[in-house]
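Complex shown without one protein chain; remaining protein chains in place.
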Amino acid sequence: MSEQGVVAAHKAHVAHEAHHEELGFWRKYVFSVDHKVIGIQYAVTGLLFLFFGFSLMMLMRWQLAYPGAALPLLGKLLGEARMPGGTMVPEFYNELGAMHGTIMVFLGVVPLAVGGFGNFVVPLQIGAPDMAFPRLNMLSYWSFFLGGVTMLVSFLVPGGAAQSGWTSYAPLSVIAGTGQTFWLIGMIFLITSSLLGAINFITTIIQLRAKGLTFMRFPFFVWAQFVTAFLLLLAFPPLEAAGVMQLMDRVAGTSFFLPTGLVVSGQVAHIAGGGNPLLWQHLFWFLAHPEVYVLILPAMGIVSEIIANNTRKPLWGYRSMVYSLVFLGFMSFIVWAHHMFMTGMGTAMATFFQTTTMIISIPSVVILTALIISLWGGSIRYNTPMLFAVAFLPMFGIGGLTGLPLGLNVADIPLHDTYYVIAHFHYVVAPGTIFALFAGVYFWFPKATGRMMNETLGKIHFVGSLVCMNVVFMPMFIVGLHGVSRRLFDGGASYDFAQPVLHLNVVSSWGAWIMALFQIPFIFNFFWSIWNGKKVDQNPWEATTLEWAAPSPPPHGNFVVVPQAYRGPYEYSVPGAPKDFTAQYEA
Amino acid sequence: MEIPYTVEVRPDTGLTNGKIGIWLFLASEVMLFGALFASYILIRTGAPTWPRGHTILNVPLATVNTIVLISSSVTMVMAWASLMRHRFGTYRIYMGATILLGGVFLVIKYFEYSHKFETGLFPSTSNFLAIYFTLTGLHMLHVMGGMAVNAYFWGPGAKLYKTNPEWFINRVEHSGLFWHFVDLVWIFLFPTLYLL
Partner (left out) sequence: MTTDHAVDIDKQVRIYITVFVSLMALTIITVAIARLDLPIHLAVTVALFVAIVKGSLVACYFMHLIAEKKLIYAVLALTAFFFVALLALPVITHHDGFWIHGLH
């Protein structure tokens, strides 16, 4: 660059920096490009959607426990169209079911786990001043926000929100009401948000890591977010394409997913035909299988950080965990049709997919085992984040192990689309991922606010949630093994074979409603502690990773002095060291 | 607060943030169009009959469009090369040509589509037309997007050349990568839909 160019560039830089001081309220707190603000925006929005999605489920659980009974008070408020006389119509049940799944996965867990924790923690943990593309980051959040608004607005359109399951299988989804179109448009916003975010995470982790922070010195959380970003980047686009095609089927009259000879309510459909409903399933599950790893990997990352910190020991088998993580991410792209075993698949391809599915369970087990072994011989501190992190282990274990028969073609036959499946995946996501997310909130709250959350309230939240999660989901294995299908409006009440297990629906429902009560201490704790929590300095947990070198909360630009990594991420209880932890950033 | 490696490369990777970012984006686009090609393959192989492209579509017009798009790829890379040679005026000419050629592509597509509609051929008419309109339609949206970005770098965005020429050249290169990708997709779309 010429000398004039250098001078000009410097002048521009200085002018730019000066301009920084004058950011108004809107640019500072609403349309911020600071990863910490964006992370908090994602986290709060995600938490709100989690509670909303949970509320939808609590409504469903009334119908499942007491099919056809009028819901007192709330029933009248939901209107005659959906709850005539306070009793639920089947269409509303389907609406609740489809939107519960959609909201929990795409508006709750992923935004909180990736958008929230990823955005806030990753730049700090790698010693970076921000993400590589701050403006793109802001765009990601607002794209997600628009997607969320679209999904919420869909409840208000004629016919209500989407009601063809979160899986939106054709041809039902194609002939469904307007709400489904909103679902598709909402998904396009959400997918765009995730794609832009993934680009940001991968670039940031590779390019902006601090001096001395090699890949094998990354905190496991960073590795988890790194692999997750690749899953989002490469698996989401096919669903976006499928969404466009379903929109074309719905709006432009195409027949991508509509077979020849389709008859709807006794009328032959006036369509070109020749489409394939299974095409939708392939494209949907191409995303949705890696998506479940998007749900679990950040959680494994969070749990890893907290376990290392609260055992005062390095993680056992860090290298194996990293290799397993990368292998898991790779395999996740070639297992998807285990969701389609019942679609008339031939034995060759069924064998292929069940083999890859069995193989993918290995890295999962390696990671879980390493985390369990990490507890052995540790000086364990039982604070709230640690309680949630440790509980994650057996809960994820149950979820993971119960997935194995589902992944085997023949064993799947009696289990497919039953409550067994619901129990399996909820164990992994609910007392699995969501517990890890709770743990993460308690753990990183002091970094974000400079204050601790209350321990007593935290422990009440923990015990109540742990018990209730098991009360809700354990009986579902039994109900499913008894043959009761999922998505049944009456929970199986109209089937003779289901009669012996129907009482378990009541148990699950009460578990869910009581679990809601146990979230109150958490919600109260969260807000109360922002202003009244015990004030702490930069490293209250005596942790080793780079984010604890920054002030609590970190300023714009994160670090007063740019940190450097001098060692691995989990140098706890190093023999001969003055303290029981040696920070990664200490010279 | 400045983000490092926006303009200068990071020594161990040899790359700028933007270069990685644009290739990651293109990787996702490969999967997006890949899904549509996968759909095309599944639908076509599952269909009892399938028309040969030239029986329904206008091959000469599409051939012209192919030549137009390839030419615009050349002018795009020449625009970047001009910047590397510090010839801003020449850059402007080549970038302008790229945008213009993109416009020609769109005009030809407009004639193609409107002729289809006039003769009663819509996406709903058959699966061949459904996948044709969807693939070329999505591609067309990408052409428009690319043109918009290029127009920005031809016009208001060009100011950056005065204050930070290296950053500007990088951004033009990245925008060029997107444009070449759009050309690349067409190179596969054209034979698939029109010639087979």
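Labels A and B are assigned to the chains in the order they are written; within every chain, residues are numbered from 1.
The working rule: a residue touches a chain if its C-beta (ideal position, glycine included) is under 8 Å from a C-beta of that chain, and two chains touch if they have at least 3 such contacts.
Since this is a predicted model, take the numbers as computed values, not measurements.
The chain omitted from view is touched by exactly one of A:62, A:133 or A:286, namely A:286. For the chain left out of this panel, the touching residue among B:111, B:152 or B:188 is B:188.
When the whole complex is considered, the residue among B:1, B:107, B:141 or B:196 that touches the unshown chain is B:196. In the complete complex, the hidden chain is touched by one of B:38, B:56, B:108 or B:138, namely B:38. The set of chain A residues touching the chain not shown comprises 206, 230, 234, 238, 276, 278-279, 282, 286, 330, 333-334, 337, 340, 343-349.
Although one chain is not shown, part of chain B still touches it, namely residues 13-15, 19-20, 23-24, 27, 30-31, 34-35, 37-38, 41-42, 45-46, 52, 54, 59, 63, 66-67, 70-71, 73-74, 76-78, 81, 84-85, 176-177, 180-181, 183-184, 187-188, 190-192, 194-196.
In this text, only the chains that are shown with their structure count from here on.
The centroid of the Cα atoms in chain A and the matching centroid in chain B are 34 Å apart.
Across the interface of their complex, chain A is touched by residues 1-5, 10, 13, 15, 17, 20-21, 24-25, 27-29, 31-36, 38-39, 42-43, 46-47, 122-127, 130-131, 133-134, 138, 162-166 of chain B. Contact residues of chain A toward chain B in the complex are 1, 5, 8-9, 11-13, 17, 20, 129-130, 132-134, 136, 195, 198-200, 202-203, 206-208, 233-238, 240-242, 244-245, 248, 252-256, 271-272, 274-276, 279, 282-283, 286, 556-557.
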